[in-house]
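In this view, the complex is presented without one of its protein chains, the others remaining in place.
Right, chain A next:
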Amino acid sequence: MADWSVLPELLLELISERLSIVDLIRFSCVCSSWRSMTPQFLHGKLLPWLIIPCTTGSSPRKRRSGIVCDKIVGIVSFSDPNRKVYELELPEVADRRICGSSAGWLVTVHANSEIRLLHPFTRAQIQLPPLTAFPSRLPVPLQQGDGFAGHLRDYYIHKAIVGFCSSESDEAMVMAIRKEDDRLALCRPGKDLRWTVLEGDSHGRSHDVIFYRGHFYTVKGSGLVFMVSGLENASPHLTLVCRRPNTLSSPKKLYVVESSGELLMVYRFLDSGHYIDYEDDDDNNLEVDSDDDGTEPLRLPHRSINFEVFKLDLGERNWVKTNNLGDRALFLGYNGSFSLSTSEFPGCKGNSIYFTDDYFEAYYRQKHGAHDMGVFDLGNETIEPLIHRSETQSFMPPSVWFSTNPWWRGGLDVLTF
């Protein structure tokens, strides 16, 4: 009888070389001798991943198409100390922009206005109401290839995440930050034909939204954090959780993230000295979106220079600044912000913030952008590069964190105020 479990290593290696990363993970679960042929990091829990939407970003055509993905994306496990970039064939994301990533799902949007959830490993897809189904004044129908349609794809939704209607309910819900008026909009996949925009929100721009302990939370540019209430009886509205931290610093971007059951707020500070406004036509010499051959020096529009982290004190209902997250690492960007314990994922560094570039306003229509990625050490306030790519290679479209976090629903006990 053939015993495949004792096939010579060389032959097992030849077979495994022909497998995609997804098949390789399954290959490693067949038996222990097959498992020993696969990299260690594939064996444990599978997060976090960084999805690099375009691995051939240097071609001029790609540069112009800007923010949409290739049909083959790069995928790096940050549990892998070698940070090997695997190719993942994913035709479902081709010509689409990734505008969100949470709970194992990517949210993708097309210039034809279509929005979908996509699981990159199973490649399951779920259709969401399109951009044209937002209560708004969008021209209908949008034509593919139309510059305005491309603009809407890139600009209309800042970020979208997946959660549930309530802690008791299994009914899934997608919450999006709409750029037009920086309000939250929501829909129930498979149920709603239209998006519902949260009414009565006059608190300014939403920077981030997460699903935490059975509720959606959002942070405004002012530093106010709100919880979305009333989802179960279809009258969603914002309830104030806590006022802004008592500090004079004014960050460019704000995030909310859960860490060890606590709610954190993160301030992200950018050096915008190199930022060139694409609408500024006064000085054409500074315009970086030109059709040259890419040999000019890089002019990068911005970079992260510092982060501050605040912990919500439930008793006092105020924010306490902290520079010690213990073994936790935070992951910020176009994803639903998440954290993990680095004792469980030794490939990552504790007390650190892993960030990707979601400052779209700065690089929209620029040749170079989405380069602002790194690891911020909260203890000594230094930034290390996230991945090493050649300087001339474009980082567009922005890389996105992806997690198959089994604990993402958090505890079921609800925060009450």
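Going forward, contacts are C-beta pairs under 8 Å (C-beta built on N, C-alpha and C of every residue); 3 or more make two chains touch, one makes a residue touch a chain; residues count from 1.
As a working rule, contacts and distances are computed from a predicted model.
Name of the non-displayed chain as stated in its UniProt record, restricted to "ATP synthase subunit d, mitochondrial", "Exoribonuclease phosphorolytic domain-containing protein", "Cytoplasmic tRNA 2-thiolation protein 2" or "SKP1-like protein": "SKP1-like protein". Which of A:G190, A:G230 or A:G326 touches the hidden chain is settled by the complete complex: it is A:G190.
Note on the undisplayed chain: of the listed residues A:P39, A:P53 or A:G104, the one touching it is A:G104.
For the chain missing from the display, the contacting residue among A:L19, A:M37, A:V85 or A:V375 is A:L19, taking the whole complex into account.
In the full complex, chain A contacts the hidden chain through residues 1-5, 7-8, 10-11, 14-15, 18-20, 23, 25-27, 29-32, 44-46, 104, 119, 121-122, 124, 126, 170-172, 189-191, 404, 406.
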